[in-house]
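A single protein chain has been omitted; all remaining protein chains appear in their positions.
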Amino acid sequence: MPKQIAVGDQILLCSPDRKTFLITVATDRTFSTHHGQLLHNDMIGKLYGEIVHSSTGQPYVMLDPTLEDRMMKVKRLTQIIYPKDAGLILIKTGIGSGMRVVECGAGSGASTLALAHAVAPNGRVYVYDREERFLRNAQANIERAGYGHLVEFKVRDVVEGFDERDVDVVLLDLPSPWEGVEAATRALRGGGRLASILPTYNQVERLVEALEAAGFVMIETLEVLLRHILARPGKTRPFERMIGHTGFLIFGRKALWPSP
Amino acid sequence: MPKQIAVGDQILLCSPDRKTFLITVATDRTFSTHHGQLLHNDMIGKLYGEIVHSSTGQPYVMLDPTLEDRMMKVKRLTQIIYPKDAGLILIKTGIGSGMRVVECGAGSGASTLALAHAVAPNGRVYVYDREERFLRNAQANIERAGYGHLVEFKVRDVVEGFDERDVDVVLLDLPSPWEGVEAATRALRGGGRLASILPTYNQVERLVEALEAAGFVMIETLEVLLRHILARPGKTRPFERMIGHTGFLIFGRKALWPSP
Amino acid sequence: MPKQIAVGDQILLCSPDRKTFLITVATDRTFSTHHGQLLHNDMIGKLYGEIVHSSTGQPYVMLDPTLEDRMMKVKRLTQIIYPKDAGLILIKTGIGSGMRVVECGAGSGASTLALAHAVAPNGRVYVYDREERFLRNAQANIERAGYGHLVEFKVRDVVEGFDERDVDVVLLDLPSPWEGVEAATRALRGGGRLASILPTYNQVERLVEALEAAGFVMIETLEVLLRHILARPGKTRPFERMIGHTGFLIFGRKALWPSP
Partner (left out) sequence: MPKQIAVGDQILLCSPDRKTFLITVATDRTFSTHHGQLLHNDMIGKLYGEIVHSSTGQPYVMLDPTLEDRMMKVKRLTQIIYPKDAGLILIKTGIGSGMRVVECGAGSGASTLALAHAVAPNGRVYVYDREERFLRNAQANIERAGYGHLVEFKVRDVVEGFDERDVDVVLLDLPSPWEGVEAATRALRGGGRLASILPTYNQVERLVEALEAAGFVMIETLEVLLRHILARPGKTRPFERMIGHTGFLIFGRKALWPSP
């Protein structure tokens, strides 16, 4: 049955000019836009998809935020992993319901949201970062989005290793992920997947070398270019600006080679 | 605890020259490769990630197939939705554990695998196709991959509508998806997402027009270009060939506009 | 023998922080930058490639402007044809020394610069535009760049036709280039090339249809994506932003089909 909007819900407001705002609904509060005020009380008890009008009469659509909305609206202390890249990470690593995943470092928690979303309702994500400040910001972002029960946070440097064993996937989001290959190898089960995202080709080369030395197989490096299309009757074309680069994505799988 | 390979398991064999084979393990069977024979009996009871040797002594790594492996290895009667596109569909629609999703048509079931994987363990995917032949092939592919319990299959044309109401997502993988916008609108809950993939600009334009007429919001059209990088110490470069186009991805969300 | 910088020369100044400025050298003038003043008198008599210092001691390199520099620095009243697209137009149409080329419309003259540069020293470019204002701005840009002797300018709408016959190339830079196909066909010699640039795929489709109807052969549509790479020791990567779209390029060649 369709869910009614309630106090405490995070909702995505979509303006007639296609701007979006992620707000938490509270009694007797107002939200100011470039179209005047919206009253939270007008939203409570409505259905997702319904309309609320601003004080100047503009219709705003009330939507339940998607994973992507939540990822793009995290409070950022760092560069985030973008949805285009997170989508490929999910598909290539095959993260799914019930899996156990290690992530290091935390970033701002955008990728953690994607991982937690994918392992729900009964998997688990273990997030490591040596910077307590980043870890706490990521944690606050995860909890605000309602995924806190799926994630554990630990302040630790990657070279000290991870506590978990036989995990399905390790995501290394570090400037020097080769420093984490040993820890990842110990934490992964046989056939488990490692993923990483890196801005420069130099880092890619060094990580791929470390993965080969550690016996990983099916090592691949990819880059996702996303093109937005402006579709309008009789005048459709790609947008004039695009993101030219976020990062290279590196994948590998752990093999259990016999000891020499 | 690491899982042992058992009779009936689908496993992915990875050769030393990076070829992959998806096989179902059976007693007393052999698998022929360009490196000679592999004995299934040598695989049974081993751990995922371990090695089996061919009759010529070549090491093959035994891996549990990822979602992507399964998608790429479906028996194809049609063009499939590629992992790069399925990844973005998952992220943009926010499909997750427990959701209810309608897909029309079935294709060869590659995208159905991704949807079923994402709604597991307790969501549901309803797949419609007017061609029984395609539907049954997709169904066989889904069941072979172990996702059959999450999916229902119905032979029906999109213009006859869907049985479900208040679903979270509708994926239209049809040459004329505008014919399915009415059915999708009735099936979706408020705030529910529609996604489609189309090869030509002309189809994009026509679908976007239909979505706007039906009151959808946050309509977007995107294209994913995937670039493979050949990462080798001292000589890293993009691959010389790439897929130039699979399809444009179109997204929208259902608003509950008041009746006039 | 290396040329000395003289009064009246256009020179490109390149700052230590990689900004560029196109100036015309004049006696007793100063040029103001974010690094203080540069004295024109310091430049006169120097060699191209030499350094002039600003009042704050910053070194500016004095360069002779390339075709691209001139194209990017035209006074713009319209969108220009970018160097990446002009380069492909030159190569695909094979415009060279001594050829005769018709261009319609004038834009801001950026593409005219490329055409004039390519037909020098003894070819000719005929530029048509129905808007005198645009034509005169283009003309001023061409003359300022020193290509005026190679180009004729005519105020006229494309549907009234071109005066020239047996030209080698016609470039149609119009929103409705199909209106110019008849004029272009009459102006071109057998085997002559037509080129056009258009932002939307709808326009492309319509032009290609008109070219096919007019008997053109080797019709092709292309798009150039240009990626800038930030090359630095140990941390090389593509730039984070890029131009996602300027226009589609359409090419065809005139065949002399026998009259029916």
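As written, the chain order gives the labels A, B and C, with residue 1 at the start of each chain.
We adopt the following convention: contacts are C-beta pairs under 8 Å (C-beta built on N, C-alpha and C of every residue); 3 or more make two chains touch, one makes a residue touch a chain.
What you see is a predicted model; the values in this text were computed from it and never measured.
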Seminar exercise, completed: By the document's definition of touch, the residue of C:38, C:67 or C:101 touching the omitted chain is C:67
Exercise. Where the complex has a chain not shown, which of C:34, C:84, C:186 or C:241 is the residue touching it?
Worked result: C:84
Seminar exercise, completed: Among A:162, A:201, A:216 or A:251, contact with the omitted chain is made only by A:201
For this session: Just name the one of C:160, C:220 or C:240 that touches the chain not displayed here.
Result: C:220
Exercise. Which of these, B:46, B:76, B:130 or B:227, touches the one chain of the complex that we don't see?
Worked result: B:227
Exercise. Residue-wise, where is chain B in contact with the chain that is not depicted?
Worked result: 199-203, 227-228, 234-246
Exercise. If you put the missing chain back, which residues of chain C would it touch?
Worked result: 1-2, 14, 18, 20, 47-51, 61-69, 83-84, 86-94, 96-98, 114, 117-118, 120-122, 166, 189-193, 201, 204-205, 208-209, 217-234, 236, 238, 248, 250, 253-258
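The rule is simple: only the chains that are shown with their structure count from here on.
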Seminar exercise, completed: Sorted by contact pairs, first entry is A-B
Problem set entry | Centre distance in Å when chain A and chain C are each reduced to the mean of their C-alpha atoms | 44
For this session: Averaging only over C-alpha atoms, locate the centres of chain B and chain C and give their separation in whole Å.
Result: 46
For this session: Could you check chain C for residues that touch two or more other chains and list them?
Result: 201-202
